[in-house]
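And then chain A:
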Amino acid sequence: MIETPQGNLQINGLSKSFGGFRAVNNVDLEIRKGEFLTLLGPSGSGKTTLLMMIAGFLDISAGDITLDGASIADLPAEKRNFGMVFQGYALFPHMSVRDNIGYALSVRKRPTSEIKARVDGMLELVQLQDFADRKPGQLSGGQQQRVALARALCFSPPVLLLDEPLGALDKKLRVEVQEQLKDIHKRIGTTFIYVTHDQEEALSMSDRVVIMRDGAIEQVGSPYELYEHPTTKFAASFLGKSNFLQRPDGLYALRPEKIDICGVDSAGVGPIRLTGNISSVTYFGSMQRVIVNVVDGDPIEVDVDSWRNKQPLTEGMKVNLSWQKGAAVKLSRD
Partner candidate 1 sequence: MQDKNFLRETLQDGAKAFQDGKLDRRSFLALCAATGFASATVLAGKAEAAAKEIVMWNWGGQSEECHGNAIGKPFEAATGLPMRFDTSGPLQGKIKEMVDSGNVTADVCDADLFDAIALGPTGHLEAIDYDVVSKDKTLPNYALDHGISIILYGYAFVYDTKAYPTAPNSWKDFFDTAKFPGKRSLYKWANGSLEAALMADGVAKDALYPLDIPRALAKIKAMKSDSLYWGSGSEAHSMVVNGEVSMGMVWQNRGKNIEADTDGRYKLVMNEALAMPGAYIVPKGNPAGREAIMKFIATAQDPAAQLQLLDCLGMTPSNPAAFANIPAEQQAYAITSAQNIDKVAFNDPVWWGNNSGDAVNAFLEAIS
Partner candidate 2 sequence: MSTLRNKLKPGWLLVLPFLALVVLFYLGPILNILMLSVTDPAPGLANYAKLGESDALARIMWTTVRICIVTTFFSVLLGYSIAYGMVHSSTQKQSLMLTLLLVSFWISILVRTFSWLMLLGNRGLINNTLLGLGIVSQPIEFMRNELGVLIGMIHYMIPYAVLPLLVNMQSLDMRVMNASRNLGASGTQTFWRIYLPLTRPGIVASSLLIFILSLGFYVTPAILGGGKVLMIAEYISVQLLVTLKWGTAAMLAALMLFGVLALLWLMSKFMKLSTVFGGSTQ
């Protein structure tokens, strides 16, 4: 077994420029040992560039990366000992599943018996015991994804980097694999750094999420913190849906499901704050999405749980909107 280092990764003032373009701009981030950290952002936000610098495939323009206190900025990719699951998996097409998984140990010239034992363990972890002798081309997308994961974990890296690993899978399979990934993370306790542009994935899997925008960090926090207390309009709208209310003292974000909708004559969960006409109702089974045109300001989106729906909502109906104190969160900036 390879000794597992601590896995505490510190990023200080990290930047990457391509010509005049700053893909990553002065990023500071501490990644704690064993956490599942997600870099979330739209394409072009710098999340993949950041990951590639951590992996060692891109040179650093400015700043430093340290692992347990020692700088790794000048270490080539092959010396960093970070596992990585690539977009599209990048499996070795000419090698069997077994040889793919054992590759890291094989290039480190470990004894054959050790490699075999370790690979068997990994095959069991990802439940591919029966596929050891197949070529990657003979596997399904989900199976290939698991091979890529096993290959990256086989040498017990302190940190595992995952670059949109579920991007190639269909939605149903993706949810299933998300569960497996979480489970494996819990069992092996390796630090996971996960890049995605899918907010649901980020929310459901991560210990902490880093929202990135234009090469910089927009906000860092647990999924709960980010969802409940977004600090910027970008964070509030990228992670979940949000209404924005302009008040004299600033801009507020209000999640659609926190608004109660009731007839003009009945009371809601809190004081009545707005009145308007329903302009559309979309039925989703467990909930309905209602758009309400209000006199002053943008139309308000309200998500109503179907079971709470005391009276049928129809277009043109005049309604009151109410919410509890504190449901609208004041934003610090755009």
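On the choice of candidates, all candidates are chains of the complex that A comes from, given by their letters.
By our rule, a residue touches a chain if its C-beta (ideal position, glycine included) is under 8 Å from a C-beta of that chain, and two chains touch if they have at least 3 such contacts; residues count from 1.
For clarity, every value in this text was computed on a predicted model and none was experimentally measured.
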Given options 1 or 2, the chain of this complex that touches chain A: 2
Candidate 2 contact footprint on chain A (complex, rising order): 55-57, 76-84, 86-94, 103-104, 107-108, 135-137, 141, 144, 151-152, 155, 168
